[in-house]
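Dumping the structure here so I can ask a few things about it.
Note that this complex is displayed minus one protein chain, with the remaining chains in position.
Chain IDs A and B follow the sequence of writing; residue 1 opens each chain.
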Amino acid sequence: MLYYGADYYPEHWPEARWPTDARLMQEAGFNLVRLGEFAWSRLEPAPGRYDFDWLDRAIDLLAAHGMRVVLGTPTASPPPWLMAQHPEAFLVREDGLRATYGHRRCYCPSSPDYREHTAAIVGALARHYGAHPHVVAWQIDNEFGSRCYCERCRRRFHEWLRARYGTLDALNEAWGTVFWSQVYTDWDEIPVPVATGGVANPGLALDYRRFMSDLYVEYQALQIQELRRHSQGQLITHNLMGFGYEGLNYYDLARPLDLVSWDNYPRGFWATAQQVDPAAPALSHDAMRGLKSASFWVMEEQSGPSGWETMGATPRPGEVRLWAYQALAHGADAIVYFRWRTCRFGAEQLWHGILDHDGRPRRRYKEVKQMGQELARLAPALAGTSVRAEVALIHCYDSRFAFQVQPGNPAFSYAGHALDLYRALHRRNVAADVMAPTADLSRYRLVLAPALHVVAPEVAENLERYVHQGGTLLLTARSGVKTVTNTVVDLPLPGLLAPLVGAEVEEYDSLPAGATQPVALAGPLAGRPAGQATVWCEALEPRGAEVVATFASGWLAGRPAATRHRYGAGQAVYLGTCGDAPLLQALVGWLLDEAAVRPALAAPEGVEATLRQAGGRQLLFLLNHAEEPREVALDGAYHELIRDRPARGTLRLEARGVAILQKA
Amino acid sequence: MLYYGADYYPEHWPEARWPTDARLMQEAGFNLVRLGEFAWSRLEPAPGRYDFDWLDRAIDLLAAHGMRVVLGTPTASPPPWLMAQHPEAFLVREDGLRATYGHRRCYCPSSPDYREHTAAIVGALARHYGAHPHVVAWQIDNEFGSRCYCERCRRRFHEWLRARYGTLDALNEAWGTVFWSQVYTDWDEIPVPVATGGVANPGLALDYRRFMSDLYVEYQALQIQELRRHSQGQLITHNLMGFGYEGLNYYDLARPLDLVSWDNYPRGFWATAQQVDPAAPALSHDAMRGLKSASFWVMEEQSGPSGWETMGATPRPGEVRLWAYQALAHGADAIVYFRWRTCRFGAEQLWHGILDHDGRPRRRYKEVKQMGQELARLAPALAGTSVRAEVALIHCYDSRFAFQVQPGNPAFSYAGHALDLYRALHRRNVAADVMAPTADLSRYRLVLAPALHVVAPEVAENLERYVHQGGTLLLTARSGVKTVTNTVVDLPLPGLLAPLVGAEVEEYDSLPAGATQPVALAGPLAGRPAGQATVWCEALEPRGAEVVATFASGWLAGRPAATRHRYGAGQAVYLGTCGDAPLLQALVGWLLDEAAVRPALAAPEGVEATLRQAGGRQLLFLLNHAEEPREVALDGAYHELIRDRPARGTLRLEARGVAILQKA
Partner (left out) sequence: MLYYGADYYPEHWPEARWPTDARLMQEAGFNLVRLGEFAWSRLEPAPGRYDFDWLDRAIDLLAAHGMRVVLGTPTASPPPWLMAQHPEAFLVREDGLRATYGHRRCYCPSSPDYREHTAAIVGALARHYGAHPHVVAWQIDNEFGSRCYCERCRRRFHEWLRARYGTLDALNEAWGTVFWSQVYTDWDEIPVPVATGGVANPGLALDYRRFMSDLYVEYQALQIQELRRHSQGQLITHNLMGFGYEGLNYYDLARPLDLVSWDNYPRGFWATAQQVDPAAPALSHDAMRGLKSASFWVMEEQSGPSGWETMGATPRPGEVRLWAYQALAHGADAIVYFRWRTCRFGAEQLWHGILDHDGRPRRRYKEVKQMGQELARLAPALAGTSVRAEVALIHCYDSRFAFQVQPGNPAFSYAGHALDLYRALHRRNVAADVMAPTADLSRYRLVLAPALHVVAPEVAENLERYVHQGGTLLLTARSGVKTVTNTVVDLPLPGLLAPLVGAEVEEYDSLPAGATQPVALAGPLAGRPAGQATVWCEALEPRGAEVVATFASGWLAGRPAATRHRYGAGQAVYLGTCGDAPLLQALVGWLLDEAAVRPALAAPEGVEATLRQAGGRQLLFLLNHAEEPREVALDGAYHELIRDRPARGTLRLEARGVAILQKA
């Protein structure tokens, strides 16, 4: 089932307007709306007094226009009466000050009072709608996040630590509290990493991130339990925030859900870049697909300029449709635009929907409608297809949390470095799955593991097994540095990975802001255009590996910058820097050759090509992200599904144009 | 009466020095000093124990040297004993922390204790000096501002809201609290927009600014009441902070005062620009004159380099005199320099006066004295004259408060945009009044209304009436977006102004930092040198208007960027962007031609020309802000009053020189 629709807040508009909205939605080809999110004040206007009538009427009206419903639980935004009754349900911020009323996401996820009210409203909703024929799915809360540092969370943290470490001796040993004399002699002495505490012990800081992630998983579980108890075959999801968000371990959060959905804003919000980087939403799609290795939904797809106090640029003509097709091209099975109509009040007045505040359909509506009409034709062809990749990118939340604690270099960004590696694939139209470091990698020809900082023994074993059985693995700088308790390994770097890498890091240098260092390619890479080392320079010492790049100048001139180690039936390549785009292009290009990975299609810059497949059937998506038309040379005879006509030889894509090709 | 003098703090200096100061002041031609401001510790050294003897002696001495006195009430700076007795009288800052002792303006304006002490000291002063023959005016407090967020203010805010909205239903409807589930069911649930509350509801945030402004008006009223009760014909004023300050609604604050005074620092303080922009103090003068549509005083005129921890550049030779003449040229009837002598201690050691810390007259004193001698001659000619303008600039505090809440674009500044428009007038030596949007505009040929974001129905009617009766009106981007409760209108933009504008905003785009977009002029504007769109690009759709500018490149190329709509006997021009200086120069130049507005005099760049008039008599001020001499072509035969000699043909102005011409 291919879903297409929008996030709709009928409670924000006069009921007299609803029929107009429903008609416009139907004309746009919608078959899904998300309702109810943030509506707690309307659903439970006073403690224990529920009012679902308005929502019943809205659902009935929309159903009459052909739409199914995702119901949001309203817990991201408690009503004033609730927080006035329970001031201790407010979270405490990292600066140590308790939040006060005024914004969303102000609650502490450990609050028993908040949980009690959560269970009540979610239970009531589930009882009322759990068997509703038009409610097909639930979205729990909205965009979980926001760490709390309250005294109750501190006590919960102690419980969590007890369960993890058993004894204080084990904890002190694991964290290395002997440093700076922080040996805890009572569980109750253990602090939370609030700002007034200064630079925290890295083990404590990493564990607090894990604990807080687990706490949200636990809070989500409470809602899942209420929903499952009363619902009949309805899907349960939560709307995540893509690859860019790093507050929670999304693998853990996704596990108990039926499906992953996420919120996609390619033009971003408030501070706007001049250019959209199409690799960024592509990576997020792949990362969200990878959470459950399954198709996913886009629960909020950008449909207008966005922001709170300030707003970013408006989507350019064609972009709203292009981004939606890009989502499909990466495995989405639902496109839900945020939001139907721009709200006239509240903090998101500048967060635009398909319709402007005045509710009149304009350019963005026309694009959405055009796509809706196209999808009606495309749905049968898309049905059952999904994305398959031969390359995996490793996404490690432990490493990411550890880098939050200690970036090491001010210019280092785990997400940025991963995106840089991903972009080298994306520019070649090579599909990738984004996988946890413990995932079964045996089905991939190539695995890229950016800055795998924290390495558990089972992760090292997993990678060794993968390579030994014939895989090709790329590791980059600052890998293997940390144990799972965020101490540095008692081994030459890259630590547990050194035997696999066949080389050791002899020295490392943290580069000043903006500094780079030219790299010369060698051995099998010789002759390829080279690039620059960035952020980190690690001088490697081969222990069985061959040198494939060296530093070309500076005080490390001539020292190995990258190595390749044949290991079992496979090979492990280690790059001792982050690397600029040319360097990563050269390296990844070579690895794709080595691993015999082929792109969906070779296409000019700006044109993204992906495949959705089912059985032997392949759909080739061509997406022109450029502001100008592009000519794409096809590798055979196709049928273009959107315009329903044959395509062969050279295909012209308009600026921000899309084509979907099926082998003729 | 033309007043000339300085702010003097005799309590800061040994009494033995006072006669020297009085003599130097008299020699400088002073006839006014401000005393008493910030002197609470000396006036009431212990609770209820008053000591006015020293002040009596100071006034007697100064009076004997020909000076009248403005007495400041000392409430901007409570003595330690007061705040130690009443710790709850400290304001709570926006970050939620309560202020502590150490600085001025630390009190909460709603504190009953503080008000009681205020009434006592002001009453005592008024009883003592209310009939004093040499005390001609009172200045209340000093530079009101500083919002408080304490619990008591929160309760006062609830009362204010009750009075405004009557019912919670009305308030919830007005603010749109249904968004994010913030429907209030008890007045006591309503928060203040303290930082711990996150991004606040825009309706609440705007109302809190209004409430806090009203609270200061109320606090001021308490002092006015005490002063009026005991004073005999003395004027009451408060020293405002010009156009640059935006914490309070100055129209409301000025209403109950007898006259407006303000504090003018053309070179600014701490962070110093290389160049002074003479349009900035000019706009502030006109804005302060506009508050009561009357002449005003400069209560603090910069006389030296200024700052607290750091200081700005020192006034260049001639500037102290030039700025004082500029104030007169814009309608000031009093120049009071801040301050007589630079304080040797306290937080304003670097805020220099006419004399340096050592009390010796140097360059700045000489300039002040020169001007004092000139004024003695000029006073009769200036008497009774005032500024009259044919152009008005609309200054809307509701819009300005709304932009504080949501600037929309990070580069947008309401004050900056208004100054940009004003500068286009100033460079042409066209006088302007700065008026509230509800003011009677019928006497103006041209009205410029920058970014009129919040538009009440009566404002739309006022502008329609003005244009209908023959006026020319310029509106710019982001006008008509908001209702008075800071929600977005349920109408095509510019909302209530759309019928007057004869066009609608079809799309809008928020530009990234530094980005601009070339604009092509068309129709009646064709042929004029064009400029660039900045900050916002609005693509317009004419509904009766003609297109006078289009976007010249980019994705909006060819779309209308500005329109002109003939409406009744007048015309409304809408500019769908902020605009750089060339674009605004072209537009305003055309509008001045259209409206047949003539400058005071055409003069070379850097030379400002203004008129003061009385009956048929005109005084033409020429002010050379340039660092080099300038030649000005006169339009007839004049008498130059400063040097008392005839002037015709070409007049040479020295660098930073001034001339005052009377038609011969």
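Just so we're on the same page, a contact is a pair of C-beta atoms (placed from the backbone, for glycine too) under 8 Å apart; a residue touches a chain by one contact, two chains touch by 3 or more.
As the structure is a computational prediction, the values presented were derived from the model and not from experiment.
Of the listed residues B:R229, B:R316 or B:K663, the one in contact with the hidden chain in the full complex is B:R316.
For the chain left out of this panel, the touching residue among B:G130, B:P266, B:P305 or B:G353 is B:P305. In the complete assembly, the contact with the undisplayed chain comes from A:V199, out of A:M1, A:A64 or A:V199.
Screening B:L32, B:L55 or B:A99 against the full complex identifies B:A99 as the residue touching the chain left out. In the complete complex, the hidden chain is touched by one of A:P410, A:G558 or A:P629, namely A:P410. Contact residues of subunit A toward the unshown chain are 95-96, 175-186, 188-191, 193-194, 196-204, 405-410, 486-493, 506-513, 515, 555.
Annotation for subunit B: contacts to the undisplayed chain at residues 9, 11-12, 38-42, 45-46, 74, 77-81, 84, 93, 97-104, 106, 270-274, 305, 307-314, 316-317, 342-350, 357-360, 362-363, 627.
In this section, only the chains that are shown with their structure count from here on.
Its C-alpha atoms fitted onto subunit B, subunit A is found rotated by 120°, rounded in steps of 5.
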